[in-house]
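Of the protein chains in this complex, one is absent; all others appear in place.
Let's look at chain A:
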Amino acid sequence: MGSSAKKKKEKKKDFQKTKLKVGKARPKNTNATDTSFASKSIVFKQQNLTESARDSATLAAHNLSLLGSKNETQRKDALIFFTSLCADHEETMAVSPTVIAGKAMPLVLDGSAQVRTQLLKLLRALSTRGDLGAVVDQLLLYARAGMAHLSSEIRLSSLDVLNWMLEGENALAVVSSAGGWIKTLRTFQNLLSWHGEVLTGNAGGKWSTSKSTSNLGSSKLLVHQLTTLSRFLHVGLVRPSLQEEAEAAAQRAAALFPLWHTDAHLLPTKSNPFGYLNLFGAVRDVESEVYEDAEQRAEIFVELGVYAACVRGAKEARKEAGEVGRAAALVEKALKLVDGG
């Protein structure tokens, strides 16, 4: 019960309608709560300050993921990291060489030259730390893809990779992997355009077959291809001398005298020992079949007509002077192994 004028006025004010005006903001309710707040953003200059505190496993995992990075320097740095890791013999590897090789393999087809050379270095280093037999067939696929690449630089570097594979202890695994023999030979055939009489794309074969246009200008690639081919043929066709083998077997049998067929009961020494059975894969054709020993390889080599084409091609190439001729002579020499020489 207000009695004074002021109180009456106040009371009256409560029941008055607030006037809304056009173009003005609506007056706030008396019971409105202010929910506004202020905020401020903080910027870190470095996201991770403790580089040293990382353990080797996370570092390796991080670098492993960097192998697939979009940035080429990052990829190269990751490769360098792993190379140095391999070189450091005291440290145990957190990741197995096979995993690293598997992740790094696609870089055979990388666009940057630095990355590719670094990759070769890494592969060399990795082979010192462990057996890479498990990834040979995949690596061979990449090498083959690289050899047929549009860019000649990538062709060169992938030939280097193939060379390295043929040098190492897994050389035999290369030629005896699924499709490793015939398909690679076919790739070489395409590269050198040694089709013999099989491919008569030109009408009637009246015209001389044209040289691959990409070989024009530089014979460096051609020489490289020829030398790699000769090495490849050599690895694939050379037969272990029977006498030595027999002697070694006799010695071994003598050492382990009471046991018979010891090797059959031991753990297999190479990876995927029953791969040639192809239990789980798709059905293989002639080209992608596994050819275990040199005998078989020589046989199929002749049978598919690749041999004839190679002989013919090498003969042609030998007529060229200089390095090409010399490399072709090497190929011819390797081709003679077919007869079991």
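One rule holds in what follows: a contact is a pair of C-beta atoms (placed from the backbone, for glycine too) under 8 Å apart; a residue touches a chain by one contact, two chains touch by 3 or more; residues count from 1.
Just so we're on the same page, contacts and distances are computed from a predicted model.
Participant: Since a chain is absent, check the UniProt entry for it and pick the matching name: "Dehydrodolichyl diphosphate synthase complex subunit Nus1p", "Protein SDA1", "Glycine cleavage system H protein" or "General transcription factor IIH subunit 1".
Facilitator: UniProt lists the chain left out of the view as "Protein SDA1".
Participant: For the chain that's not shown, point to the residue among A:Leu64, A:Ala78, A:Ala101 or A:Leu191 touching it.
Facilitator: Of these options, the touching residue for the absent chain is A:Leu191.
Participant: Among the options A:Leu150, A:Leu242 or A:Ala255, which residue touches the chain absent from this view?
Facilitator: Counting the whole complex, the residue in contact with the absent chain is A:Leu150.
Participant: Need a quick check: the contact residues on chain A for the chain that isn't drawn.
Facilitator: Residues 68, 70-72, 106-107, 109-112, 138, 141-142, 144-145, 148-154, 179, 183, 186-187, 190-191, 193, 199, 201-202, 210, 212-214, 282 of chain A touch the chain absent from view.
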